[in-house]
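A single structure is presented below for examination.
Complex shown without one protein chain; remaining protein chains in place.
Letters are used for the chains, namely A and B, taken in the order the chains are written, and counting of residues starts over at 1 for each.
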Amino acid sequence: MTKTSSGNFFEDFRLGQTIRHATPRTVTTGDVALYNALFGARFAMQSSADFAMAAGYRDAPIDDLLVFHIVFGKTVPDISLNAVANLGYAGMQFLAPVHAGDTLTALSEVIGLKENSSRKTGVVYVRTRGFKNGDTAVLEYARWVMVRKRDEDAPAPGDHVPRLPTAVEPRLLGAACPPIDAAAYDFSLSGSPHRFGDYRPGEKIDHVTGMTVEEAEHQLATRLYQNTARIHFDNHSARQSRFGKRLIYGGHAISLARALSFDGLANAFHIAAINGGRHVAPLFAGDTVFAWSEILATSELPGRGDVGALRIRTIATKDRLCGDFPYRSGDDYDPAVILDLDYWALIPV
Amino acid sequence: MTKTSSGNFFEDFRLGQTIRHATPRTVTTGDVALYNALFGARFAMQSSADFAMAAGYRDAPIDDLLVFHIVFGKTVPDISLNAVANLGYAGMQFLAPVHAGDTLTALSEVIGLKENSSRKTGVVYVRTRGFKNGDTAVLEYARWVMVRKRDEDAPAPGDHVPRLPTAVEPRLLGAACPPIDAAAYDFSLSGSPHRFGDYRPGEKIDHVTGMTVEEAEHQLATRLYQNTARIHFDNHSARQSRFGKRLIYGGHAISLARALSFDGLANAFHIAAINGGRHVAPLFAGDTVFAWSEILATSELPGRGDVGALRIRTIATKDRLCGDFPYRSGDDYDPAVILDLDYWALIPV
Partner (left out) sequence: MTKTSSGNFFEDFRLGQTIRHATPRTVTTGDVALYNALFGARFAMQSSADFAMAAGYRDAPIDDLLVFHIVFGKTVPDISLNAVANLGYAGMQFLAPVHAGDTLTALSEVIGLKENSSRKTGVVYVRTRGFKNGDTAVLEYARWVMVRKRDEDAPAPGDHVPRLPTAVEPRLLGAACPPIDAAAYDFSLSGSPHRFGDYRPGEKIDHVTGMTVEEAEHQLATRLYQNTARIHFDNHSARQSRFGKRLIYGGHAISLARALSFDGLANAFHIAAINGGRHVAPLFAGDTVFAWSEILATSELPGRGDVGALRIRTIATKDRLCGDFPYRSGDDYDPAVILDLDYWALIPV
């Protein structure tokens, strides 16, 4: 009997099943430094403890996406080691700020199962929650992923497709953001004068700069998150994959696009929710990522006069400037697009 | 008179000589983050301060191999700057846990000297001790290395081959591991249910996943340890070496193999001793490292009911899967093998 885990196959999941993931992980300023070195983020709130404490946090908050990557990484050995494809996210809410010294854990519940007609694979829907220091939820999201069956003849373990929100409602935003002292928020130090009222639905912003990814960089990132998907760092196996080479973890593109978006969205300091995300095309080492954003909606937050929410679509491309806002091309995406992300960010009013 | 150090040559050493090495080094959570990003370690004890403190440590312990690499790095300018080959290790014991904030120093004693018949080189045997915060020993090991002579005609500085242990006795294990509260050790969070009693001598475990090494990665590692062996990061000189390119520090393969071994040995949380290690073949950037382990022996620890010891042989290969446990091929090693490591790891009973 082997002690090596081969991960779960489609027929191993059960509706309502709860999976407590290994490995607990204390987040440190060391992780923050590496995250900064990988993406060059410049949002003042995460960059400066002084700035964050003046604004209302008890310390600089850990970048929301770093929290997500670490929580996501924990789920890989149990949920997606035998995945064929990551299909989507929905209803991702950030629920409490995370600071250096907090220990993150993760728990997933199987909320849907749907065998594919080929009977070779099935779609697994999970709701994952990340916690700090035992029981304080910091993050919650639904995710669905196509998973191989070990045995094609095994009966389907269930047949239920959950109803998932297409967007997080504004009333659910802001739990991870303490009351912000607008008077103490320094718009000169933050790098831009633009606040909530300056953005309009339909507005498009080119984030201008590109960032090239090296193999060493995305490997460092993936391992930092303890993400065990070998396609990202095992080139011997990757050479035999359909890509013929290592595939960059999809979250890397999200973090690059977010970091680039500082140029135009400098005060949108907190990702409060991710409504949905689609990895339209794969990203490989040597590619240069560019990004642009459209303001889809703006919303005040019930009961809060300090911050408002911008619903933003950020599109990332590879090896293509975004001055003309490439997105759709007929029914399909522009061939340069790699990421279509829909999220809510908070910004001082 | 030059102020540049050219290191010690064989004839510069004296039996019984004691060398206090530069540079003292405070270990931080920054070092831990980089180590994690380089190797993707997932052992819960080192990953989570909460987990470690519940189990009995005063904080998450620094990875044993990171402590070793830093102590080893300090010895390079004095011991092996003029080395032709690293020949072996013996009797490596971890003596006290190291935590972020501790400052490491190192001291070596020359315990053996043996000129080679060519008179061009000689073997230097040293016993190196690593200390934290001045005088608490954290690590001790013997090492022997073939060192060039500056002047072939110089008389041999001594002729003594020390007796070195082939393995560390179980009664010497565990000094760096506080009493572990087994009830608080969470086998769900640690990633595996397998404990001491579940392993049997002769059992073989394939660690499945591979990890590809990039030049930037092993250069970052070597410099992080302040290891000054230029063959690892000076490509101008390396091109003229017998390899024609940069050679990856042998310890990098040890750390990769250890990190990969999580899959099958998740609860073997502490390397208590290294009985011996052999770098069978060189590792270069672009290679993918795989590993498998055999349980050589199991031993209870005298006077301790919390943890037992597994004696493990871990074999690492490059660009070759380990499902069939490649090791020897006739009198020689399988050509894919790069590392043959024999160590004791502690695991809850």
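Here is the rule we use: a residue touches a chain if its C-beta (ideal position, glycine included) is under 8 Å from a C-beta of that chain, and two chains touch if they have at least 3 such contacts.
As the structure is a computational prediction, the values presented were derived from the model and not from experiment.
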item	value
From B:D31, B:D64, B:E203 or B:D263, residue that would touch the chain that is not displayed	B:D31
Candidates A:E115, A:E140, A:E217 or A:D342 - the one touching the absent chain	A:E217
From B:G40, B:P61, B:P77 or B:G174, residue that would touch the chain that is not displayed	B:P77
Residue among A:I19, A:V32, A:C177 or A:L247 that touches the chain left out of view	A:V32
Contact residue for the chain not shown (choose from B:H99, B:R150, B:K204 or B:R230)	B:R230
On chain B, residues whose C-beta touches the chain left out of the figure	2-6, 20, 22-26, 28-31, 33-34, 77, 101, 103, 105, 133-134, 214-217, 219-224, 226, 228, 230, 233-237, 246
Residues of chain A (touch criterion as defined above) contacting the omitted chain	28-34, 36-40, 42-44, 47-51, 60, 188-192, 194, 198, 205-212, 214-217, 263-266, 286, 288, 290, 319, 321
